[in-house]
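Every protein chain but one is kept in place in this view of the complex.
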Amino acid sequence: MKRGIPLLIVFFTGMIWLTQYFIPHYPFNKVMNLLSDWMKIIAAFAMVLGILNLLRVNFIKISRKHYNWQYSIILIIALLITIGFGCIQGITENVDTTILVYNSKSNEVISSSIFVAPAIIEGLKNFKPISSEDVEKDGKKETIQKGMMDITTKNGKVVKYTDSNPVKRIIVKDDNSVIETVIVKTGTVGHWIYKNLIEHLSSTMFSLLAFFIASAAFRAFRAKSFEAMLLLGSAFIVMLGKVPIGDVFGKIEIHEKIIISFPSIQVWLMNYVNTAGQRAILLGAAIGIIAISIKIIIGLERTYFGGE
Amino acid sequence: MSSKRLKITILCILVMVFIFGSMNVWAAAEVNQDRRGPLAWLKNFVKATFNTSEPWIDWSKSNLFVAFFVIAFIIIYYIFIAQSGKDIYIRKIAGLAAIDDAVGRATEMGRPILYISGIMDMEDIQTLAGIGILGHVAQKAAEYETPIIVPCSRSMVMSTSQEVVKEAFIRVGRPDAYDRDSVKYITDDQFGFAAGVDGIMVRERPAATFYLGTFYAESLILAETGHHVGAIQIAGTAMPSQLPFFITACDYTLIGEELFAASAYISRDPQMIGGLIGQDMVKMLCFVIILIGSFCATTISVIYKQVPSKLVLNAYPVELSYGSSKMVSVTVNESGKTFEKNLPLKLKFSIPEKYNKVINLLDSFGKKIEPVEIKKDFAFYNVAIDVGKKKSFKEILFKVQESKVKEAAEFDINFQIENMDKKDYSVALKTKIEGGKSRKYSYLKSFINFFDIKK
Amino acid sequence: MNIFIRLLKSIDRKFIFIITFFAVVIPMFYPLYLPIIPEDSVRSIFKKIDAIPEGSKILMSFDYDPASKPECHPMAIANLRHAFKKNLKIVIIQLWPFGGAMATEAIDELKKEFKEIYNRDIIYGDDYCILGYKVGGAILIQQSGKDFNGTFMEDIDGKKASEISLTKDVKTIKDFELVLSYSAGDPGIKQWVMIVDAQYKVPVAGGVTAVTAPEITPYLNSGQLLGLMAGLRGAADYETLVNKKYPPFKKYVNSGTSGMDPQNIVHLMIIIFIIIANIIYWHDKKMGLVR
Partner (left out) sequence: MNISSEIGVWIGAVLTLCIWSFLWKDNFLYKTAEAIFIGCSAGYIFSKLFHESFMAVLWNPLTEGTTFWGVITNPLSKGNAFLFIPFFLGLLMITRLFPGIGWMSRWPMAFIVGLGAGMNIFISLQSSVVAQLHATMLPLVKFHGGVFDMTAFVDTFNNWVIVFGTLCALMYFFFSIEHKGLVSVGARMGIYVLMISFGASFGATVMARISLLIGRVRFLKEVWLGIV
């Protein structure tokens, strides 16, 4: 029960997945989607463990007043707010597009409708259609175009289209009526958090690499041995060959196909030597992965049990 | 409730769920959604199972199938051989010897160890390899009474790592020293995890850090911070894109397959060692296959040095060197989605006249097609193909009699496609080209083509 | 000597971080325009556009969206500058939904520049026009070879292409001297090469993102593609060529060139640091400090 059943489960799921690779016939062709769905479900349940662990570790930190316990409070608040709004509201962004026609003098709304009707679009300049579809309306075929336009906010400032901005355009017609297109993006709190917190934090964290790559190069590229020299040399050439500065050093053309310059050596290194090295790593690693996978399926490799 | 009764109850639930489920599963996947119930299900099941239009075996993957069985056989064979208990040589892996030293150093300095088994989930094999080595490191840490911190990026990895570390502490006889919170979940987010681990590193100042598993761009963020706090760093990954950073920033790096070999090396378990030898044998086989393949390719290249080196067809560069063949398929691009479709087509194309003399064009039935007109320097052809009706109709054969071609040639065959159902389709054709002489040495070609993965 | 070495040894990572930061930030505020030697593949596009007689028509296909704007946009602007300066008539089409929006944005910027430098108005319908988006990709290109106005029937304002002075006498794609495509994927430059260059013998050139460049390079090598700009580097190359011939454009936004400055400086900086590191290392080795 403790070991036998897991081994059986591993064997069967592994074998079913292998079989469906070669048999495109029913019922095997349905297995892939089915099992992938199951995996998603289990992952969702497993996530509960992670969140509980995160809460537990931080609550302990707060209750025992460990070093830096204040930040655990921030963490827990951020976590609970995101989960609360995220689970109740959802995390997607809803887009509603409406056209508003109103009198610019009295600010009285004349009519508003969803931004699809071709009749209204004709009067609009700079409308950029995104897609068009044929729809039957009262027995009549009609082409409905959906599109986007430049944004002009109320104070008359043109705002460039970006993902997070509402898109608007106001056109003043002769009779003082104003047609305004409003693409309202009613983002949920979860989506707002993603856009304004997580995305910025992620890309900033990613950008730290620019600093670290410089310091790593300074520290590690020392010609301590022949291998280190090769590492250093090829990095040196590729770095110079990649940027325009590398061209300044000129080139020696021996033959149409043999040109000695930083950019051309860079291309050669990347295309041939790098390919060879990467290929060997890929081959070796893949064989290792296959071997371990086979051992898992036949029940020889059991690290995932986490002990006996 | 006693544990035995609990087990039985759970087993019963499982069996019931399985019975209910299996009755409904295929029915749910069926097209006929309105009719449910055992009878409808049975009908659907039988109908779908004996549906003859779907093939039972995907022959295009036969090369993978053969490769899989050869590899599986070799590995399992050597696992059984190794059980006989012969002493087997395994070369040293530099990074592994350093593991014990690193743990020892941490003990001396009285600082903790940090261990990360990648940022991927349990279905990733590198993660499993990483967790395998974690068992060893945790045991050493337990022996030396050095605290170990294991931040995890996935919940499942966290819960397995907890078990592994706990087990290691039990093995050395100090279960009381195990701190459950030493293995902690941070976040699934790649850079969120990196931020969290960086924080842990600068605050806890580990004396040894281990990065063994799948890593992406965060590799250098972790390794540089680890170096900054003065830790001995041991890394290992099979991600070719991240290895350069580990090599430069860490003290020892397990390159690619060394990561997988490590757990066998540590455990010294005959079965594991056997698997390792099996892997070596597979690599040896690959080595030999590459040599033979290159030999074949060289021979073909020498024989065919007169053949046009390149034939440009509708601007898809199709290489004719050693007469490699690409299957024909009609891919339809309809409003952005690409899929295979039964599409009646009429095809018009032209080829330069001088090449018309040396090329025989055959249709799918192997019948020769004659040009409808020869204008200026071009020969024009008309072909009608109905892709859907017959499977064999999926290809047009262009036969090249290269013996008459004196020089290297490069020319275009221009396709024009008329849609009979007048819808917006873009049709891409790939073309099979066969050289006349190639048949003579077809075994050389077929060796190479065996490894061609048809997409 | 010893003081010098000791000075070098005192370099720590914070120092490197600061230099890296300023190496990126300063050129963004004060572009340096370090020398850029354009690649031959970019030069050939410039030469081609330069050789086209005034008043000829060229076709530009904007096959990218806001996601790949940072890479494709500078190339398009550089080409448009050159083409407008040469008084070429530009017909813009879009195989991607947001291509037209991108083109409008680019041309709005250029209108300002031309007004300021040459006091010249760039007029829609006379100098350029933007045809509307249609679904189809490769098949559109195929059809436009037979009947251009029948394929791209309307411009983005819904005006009939046959009524616009620029496009009314365009019959097929052969009426264009050159096709330029700025592409971030499929459909894009690949389809243009496959159909327009192979079938209709109209030269095709264009720009791609750095990621897709390796996929397109074979067409360049086989001569099917007239020229290729790859990523920000390609844009920088083209901007350099334009700025050399028409210096007034130098003072306007040259995203490619300004993006190259930090790259150049940081790469050089890293190389200098590597050299310093090795000087220290050799010195220590000579002194017997390292084994």
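As written, the chains take the letters A, B and C, and residue 1 is the first residue of each chain.
Following the convention adopted for this analysis, a residue touches a chain if its C-beta (ideal position, glycine included) is under 8 Å from a C-beta of that chain, and two chains touch if they have at least 3 such contacts.
Keep in mind it's a predicted model, so treat the numbers as computed, not measured.
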Contacts of the hidden chain among displayed chains: A, B, C
Selected residue (touches chain absent from view) among B:T187, B:T209, B:T237 or B:S263: B:T187
Selected residue (touches chain absent from view) among A:I23, A:I91 or A:V248: A:I91
Touching residues on chain B - with respect to the absent chain: 3, 6, 10, 13-14, 17-18, 20-25, 27-28, 36-38, 63-64, 67-68, 71, 88-91, 93, 121-125, 128, 156, 159-160, 185-189, 191-192, 195-196, 198-199, 202-203, 240-241, 243-245, 247-248, 255-258, 261, 276-277, 279-280, 283-284, 286-287, 289-291, 293-298, 300-302, 305-306, 309, 321-322, 407-408, 448, 451-453
Chain C residues that touch the omitted chain in the full complex: 14, 17, 20, 24-25, 28-29, 70, 232, 253, 259, 262-263, 266-267, 270
Residue numbers in chain A that touch the chain omitted from display: 2, 5-7, 9-18, 21, 34-35, 37-52, 54, 68, 71-72, 74-83, 85-87, 90-91, 164, 190, 192-211, 213, 217, 226-228, 230-239, 241-243, 255-258, 266, 268-287, 289-290, 292-294, 296-297, 304-305
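Keep in mind that, in the parts below, only the chains that are shown with their structure count from here on.
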Chain A and chain B: spacing of chain centres that average the CA atoms, whole Å: 21
Chain centre separation (chain A, chain C; CA means) in Å: 25
Touching two or more other chains - residues of chain C: 13, 135
Two or more partner chains touched - positions in chain A: 213, 215, 217, 219, 221
Chain C - residues contacting chain A, complex: 11, 13, 16-17, 19-21, 24, 34-37, 39, 66, 97-98, 100-101, 104-105, 132-133, 135, 156-158, 233, 236-237, 260, 263-264, 266-271, 273-274, 276-278, 281-282
List of chain A residues in touch with chain B within their complex: 1, 18, 21-27, 29-30, 34, 39, 43, 46-51, 53-54, 56-57, 60, 67-68, 198, 201-202, 205-206, 208-209, 212-213, 215-217, 219-221, 231, 277-278, 280-285, 287-296, 298, 300-301, 303-308
Interface residues, chain B side, partner chain A - complex: 7, 25-26, 29, 45, 48-49, 51, 54-58, 61, 64-65, 68, 71-72, 75-76, 79, 121-123, 125-126, 128-129, 131-132, 135, 152, 154-156, 158-164, 166-168, 170, 181, 184-192, 194-195, 203, 217, 220-221, 223-224, 227, 238, 240, 243, 245, 247-249, 255-257, 259-261, 263, 271-272, 275-276, 278-279, 282-283, 286
